[in-house]
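This report refers to the structure that appears directly beneath it.
Note that one protein chain is taken out, while the other chains of the complex remain in position.
And then subunit A:
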Amino acid sequence: MKVGLFVPCYIDAFYPRVGIATLELLERLGQQVDYPLGQTCCGQPMANSGCNSDAAAAEALFVRNFERFDAIVMPSGSCAHHVRDHFDAIPQTDAVRHVRTHTYELVEFLHDVLQVGDFPWAEFPHTVGLHNSCGTLRALRTASMSELGEPPFSKPMGLLSKVRGIRFATPARPDECCGFGGTFSVAEEAVSARMGLDKVRDHHDAGAEYIVSADSSCIMHQQGCAERAGIPLRFIHIAEILNGARE
């Protein structure tokens, strides 16, 4: 299987270690991974702001970069959600359809496609609070949603529970959005930051040392809120833990 790695712009610029962990992890798992150097963005920021026509160039470029792969994997739930569910600023050619139906968020890819049974190299002797971004939770559905009362399941938790030494803290409002929301984070700065503060407090009160998430955008926001408020939490992407990060 030829895997194309998409590293979203904010991970590229602010969390390169997440891109590296994703790449190394996929390689460890025997995947042939290529990172097309001409990539930029999936088009989500423009599309989510209603400026769909402005997402066209990014979407077209994304397809040019990734149409040759059997699977397109990205350590970002919201980008995967955009490509799969919204990506319609450009004509829906066969190449576009291929890209849209072969795009996976990292956890989905590990859990559903590769069906990874264990991560023998991974050990993380810390208490972590899992943050499911709304993209992974309610759009990609990688975990059960509290509003629906469905039988509990969690793909990220399933993967993390294979990591030696890891312990989990459960916040009081596990499904509550952290308030990042893309451009919402600046357009509605006060609400966004308050939601972030409430989120990190909830995890901290539950006893988490780390917040782990499959979305670095939520992490970037929550980390900013925690640091400002002086809440001693650390933040880590799920790819880093599964790739054997030791801190």
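Everything below uses one rule, namely that contacts are C-beta pairs under 8 Å (C-beta built on N, C-alpha and C of every residue); 3 or more make two chains touch, one makes a residue touch a chain; residues count from 1.
Simple rule for what comes next: contacts and distances are computed from a predicted model.
Considering only "Energy-coupling factor transporter transmembrane protein EcfT", "Lactate utilization protein", "Cytochrome P450" or "Transketolase", the record for the omitted chain gives "Lactate utilization protein", by its UniProt protein name. The chain omitted from view is touched by exactly one of A:Pro156, A:Gly179 or A:Gly244, namely A:Gly179. Looking at subunit A, the residues touching the absent chain are 7, 9-20, 23, 34-41, 43, 45-46, 48-58, 60-61, 65, 86, 134, 138-139, 145-149, 173, 175-177, 179-198, 220-221, 223-225, 227-228.
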